[in-house]
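My questions will all concern the structure given below.
A single protein chain has been removed from this complex, and every other one stays in its place.
What follows is subunit A.
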Amino acid sequence: MSTTRERATGDLYDQLVLEDRVHRRIYTDQDIFTEEMTKVFGACWVYVGHASELSGANAFMTGTLGGRPIIITRDAGGDIHVLLNRCLHRGATVCRVERGRAKRFVCPYHGWSYANDGSLTGVPWPSGYAPEFDPAKYSLGRARVAVYRDFIFATLHPSPPAIEDHLGAARPLLDYWIDRFPGGKVTARSGAHRMDCQSNWKLVMDNSTDGYHPAFSHRALLQMAQRLGETKDMAYFAESPDDGDMYCRYLGNGHSFIDQRPNYRKPGDYWATQRPTPGREAIEARIRAQYGEEEATRLLDLTVGSQMNLSIFPNLLIIGNQIQSLRPVAVDRTILLWQATTSEELPEELNTLRMRTQEDFPSFGEPDDLANFGECQRGLSIPEVEWVLMNRGYGIEGRQSLDPDGGVTAPTTDETPMRGYIHHWKALMQSDTPVVAEGVA
């Protein structure tokens, strides 16, 4: 546990985060976790959901913001609000279901009622309150909200940067991923693969652009994929991944990237190397017959993931066709959501095929990663072995290159993205941005 003295001197994080390694305590210390929920998950722009999940006026869903229960609402006028799910009276949550449609939320405990923009609209038997108590001045706590191309971000930072500035160099990559969908419009399906990961959230972040692990952590998947005698998606991670044109990149602001796209050179390559999917041949035959060779190839490529892993600090991971997000629950527990995506403009049967594609990795890839994350957490419980090494590619002359925009590009298996984001994390942990909920009188 960190001591008061270390905290007072402010050098705790200088001791725990070095150039090429981090101390195990950043993954295991309860006090650090508590602090992160304010300094990182309170003060950063955090992904909380996709606007396509809130279809129509007065739709809502619940979620979390650094462990705080929240309600994400769309009001009658279409504006999106992120509200703290906590009655002002005595603290009960006012919304207890995962999604639905409501103009107002009435607290089940004593009946205070709130409009779906958060404002307190009524308290039962108001004559019991002194005249100075004016309900019109109150609302549920509100986070600040930014919606970037339907991605909903929320923060308790009192004066956050523009979301475009926060996204920084990750923004054109996110744009690329969104623009791959016909019409540049993504539909996120609400029924997400949810996983209960027995590790600190940063072990998942460390992995998000870790090009070193697939050959080993996903060896069962790679074996499975060779069952029918062909080389499939991701096989290049097992064969000298640093020699090809793939790369990893630290993008700044905590964001990072692995680009697998250079492994796919011509139209049809994505489709050709996709692992077998239920209905693949049936639907391919129909699409080719209906659309002609060139258009069919373009459409079929769109059923396959984008071959980019984009990690947007602190909790949004764009992987393949999916939107993955992290919800820290405890120092050693994180909920992972893998939202599947469809496109309104793709032929229906291709969206169906996309569902089958997006079941592949959550079924046969992620379970093995989760096992490893959980076992890392167990290993990190050993106090005597203090350091976690992130030094792959570190200190080798000419191995990584500085990008004009300040990012760093390195061979795929390097731990450059990890070193980048963890230093960003450290800076946040050393800052003292106050976090506040608006609207609470």
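Assorted remarks:
Convention: a contact is a pair of C-beta atoms (placed from the backbone, for glycine too) under 8 Å apart; a residue touches a chain by one contact, two chains touch by 3 or more; residues count from 1.
We adopt the following convention: contacts and distances are computed from a predicted model.
For the chain that is left out, the UniProt protein name among "3-phenylpropionate/cinnamic acid dioxygenase subunit beta", "Glucose/mannose transport system permease protein", "Ubiquinone biosynthesis protein UbiU" or "Lactate utilization protein A" is "3-phenylpropionate/cinnamic acid dioxygenase subunit beta".
Of the listed positions A:E281, A:E386 or A:D405, the one in contact with the omitted chain in the full complex is A:E281. If you put the hidden chain back, the residue from A:R356, A:R399 or A:H423 that touches it is A:R356. Which of A:N372, A:N391 or A:Q430 touches the hidden chain is settled by the complete complex: it is A:N372. Listed here are the subunit A residues that touch the chain not shown: 189, 191-198, 217, 219-221, 223-224, 227-228, 276-283, 285-286, 335-336, 340, 342, 348-349, 351-352, 355-356, 358-359, 362-364, 367-368, 370-372, 375.
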